[in-house]
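Note that this complex is displayed minus one protein chain, with the remaining chains in position.
Take a look at chain A:
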Amino acid sequence: MGIYLPIAEISVNVFVLLAMGAAVGFLSGMFGVGGGFLITPLLIFYNIPPAIAVATGANQVIASSFSGALSHMKRGTLDFKLGGVLLAGGIVGSTGGIFVFALLRRMGQLDLFISLLYVVLLGTVGGLMLVESVNALRATRSGAAPVLKKSGQHNWIHRLPLKMRFRASKLFVSVIPVLGLGAGIGFLSSIMGVGGGFIMVPALIYLLKVPTNVVIGTSLFQIIFTSAYTTLVHATTNQTVDVMLAFLLMAGGVAGAQYGAKAGQKLRGEQLRALLAMLVLAVAIRLAIDLFVTPPNLYSLSAAGLN
């Protein structure tokens, strides 16, 4: 069944989009990530213009992070104060990102920049995760107990000034790295259409030493607002949010997420992480190939004086 997307201005198959949403929802439920980093590249592979894929991806992320944050709020695993400070940074970063986005679009370099960012970020995160999980798998196979890094050890981040107490996270830390992390994620959110959970979660755990149980809820909380802000600004400045497209992805996504969460409980942590790492790397490689392969058309047209 075909449907015409009003903003992307192309006809697409409804079932392909629902399946895409469900598949990414399944994976995000399984791995506990928002899925924005998979949705946007998939939309680009499906010939949705990158500018629209990014803005719509941000819109889609709101739905999955909102439903996730609700359950964490109920369980009390959400640090509102930490989330609030992250959010303050996020708004600044997101505003900067939107400005860069519009500038790159005017220069005709937006598509390239989005692809490059994806290749670098997904390649790095996927590569690190794969190495880590393969090591863990090997360690368990050889029977050795997994070596945990000593927690409570302080690094340079804990010596920065302007300290603030976050009670729910049992944390006393400078606001500078928290604001900086929020700003970085906000910037990526507006340029890549991702929530940024796949960077936020490891950064909160390893850099700020936030207890793991509050990390995901807090990260989801800040992602709701950063991506809501990103969606609003993209809608007003670039008119690139396609609600029809976003709704189809969300509808598939919320259903898929529940089954993914169930399936995730049956797999072991290391296996899950290795699978996710391979998936992330595959997307990065596919995007990288497109950068190097001679395009079928060297010339492209776009409306002058856009934005």
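Throughout what follows, contacts are C-beta pairs under 8 Å (C-beta built on N, C-alpha and C of every residue); 3 or more make two chains touch, one makes a residue touch a chain; residues count from 1.
Just so it is clear, contacts and distances are computed from a predicted model.
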Looking at UniProt, which of "Glutamate synthase", "TIGR02186 family protein", "Anti-sigma-W factor RsiW" or "Nitrate/nitrite transport system ATP-binding protein" names the chain we cannot see? "TIGR02186 family protein"
Contact residue for the chain not shown (choose from A:173, A:246 or A:284): A:246
Out of A:13, A:47, A:109 or A:213, only one touches the absent chain, namely A:109
For the chain that's not shown, point to the residue among A:134, A:205 or A:235 touching it. A:235
Note that chain A touches the absent chain at residues 2, 4-7, 9, 11, 59-60, 62-67, 70-71, 108-109, 112, 224, 228, 231-236, 239, 241, 243-244, 246-247, 250-251, 253-255, 257-258, 261-262, 291-295, 297-305
